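A quick write-up on the structure given underneath.
Taken from a larger complex, these chains appear in their original positions, while the remainder are omitted.
Chain IDs A and B follow the sequence of writing; residue 1 opens each chain.
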Amino acid sequence: MSQFSIAVIVGSLRKESLNRKVARALAELAPSSLKLSIVEIGDLALYNEDIDLDSPPAAYSAFRQALQGADGYLFVTPEYNRSVPGVLKNAIDVGSRPYGKSAWGKAKPAAVVSVSPGAIGGFGANQHLRQSFVFLDVLCMQQPEAYLGNAGTFFDEQGRLNEKTRPFLQGIVDAFAEHVARTLKV
Amino acid sequence: MSQFSIAVIVGSLRKESLNRKVARALAELAPSSLKLSIVEIGDLALYNEDIDLDSPPAAYSAFRQALQGADGYLFVTPEYNRSVPGVLKNAIDVGSRPYGKSAWGKAKPAAVVSVSPGAIGGFGANQHLRQSFVFLDVLCMQQPEAYLGNAGTFFDEQGRLNEKTRPFLQGIVDAFAEHVARTLKV
């Protein structure tokens, strides 16, 4: 049976980021058909075509190769100022260049999980990210939507996922596994 | 008569960026009630609260001071992947922190000019930026909207603004001057 490799991209650089914890929890809960690996984005220089044309920064090239090697993408992101964090949008931009050679590929499957300590669950970031997917030809899972609010309560002091939250995350990653299989087995 | 200082933020880091040229043209065309100065964003590290809490990077502090010293903001930006460039969003995020101490201030006037070589004129970037303004309490000029398409034709080989485009840019910056005066004279 085939296993699909999923590049997980976390929209926060904080070491103790709730998003990173949720990403790790999803990786653990993922069914065996998916292998989730976090791809780091913190060392990507702010995108500037001037530094990209002749000899791209090593971090740009490595990131693009990681995207090209993945069968699909999972985004786990906070919302900054009602939209996608600049950190994550910069990674989106780096991956999309140079023109006509987007590393995001063609019609690969993806999912977005937005995570927030507040009630709204990162809805604005989640939806703005999807608008970029249209241009990038990334096929995002529609249902279930994953706006994870009040995420400060998801983990106990030892960093363990609490029992109330687990089934919710399990449902998301299981649905994503189906979305990946359906999209890629065509 | 008072002159208002406007921080101009350009969403592209390319040296020969069309956006930078448009920003400079707007600065020249601005009526005497406005003083437009470009505030650079290319040296702002990707936002990470971990590096910001105790001793913020010098570039963060300088950028925040520039925002605090401005009476209003003018954004001139391309669209990357149907949304705000990561470069610009990162600047938005840096300016908005730390929590509760946003350097963007309260209800300051602003305008967005989106610039693109294509037909659509950066509509997606323009509107996504406005969604952040809601949270940031930035009062953006509504009309006229400025989606500048086919911007590759705006300047001649010597970089001079052509005569057909000038009145359009003049109209935008004049309307912005009124918006600034109306917002700040209250």
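Keep this in mind: contacts are C-beta pairs under 8 Å (C-beta built on N, C-alpha and C of every residue); 3 or more make two chains touch, one makes a residue touch a chain.
Computed from a predicted model, the values in this text were never measured in an experiment.
Participant: Assuming 2 chains are placed, give the number of copies in the entire complex as this structure defines it.
Facilitator: Counting every copy in the complex, the total comes to 4.
Quick note on the criterion: only the chains that are shown with their structure count from here on.
Participant: List the centre-to-centre spacing of subunit A and subunit B in whole Å, with centres computed as mean CA coordinates.
Facilitator: 28
Participant: Please output the residues of subunit A touching subunit B within their complex, sorted ascending.
Facilitator: Of all residues in subunit A, those touching subunit B are 13-15, 42, 44, 46-50, 80-94, 96, 124, 128, 131-132, 134-136.
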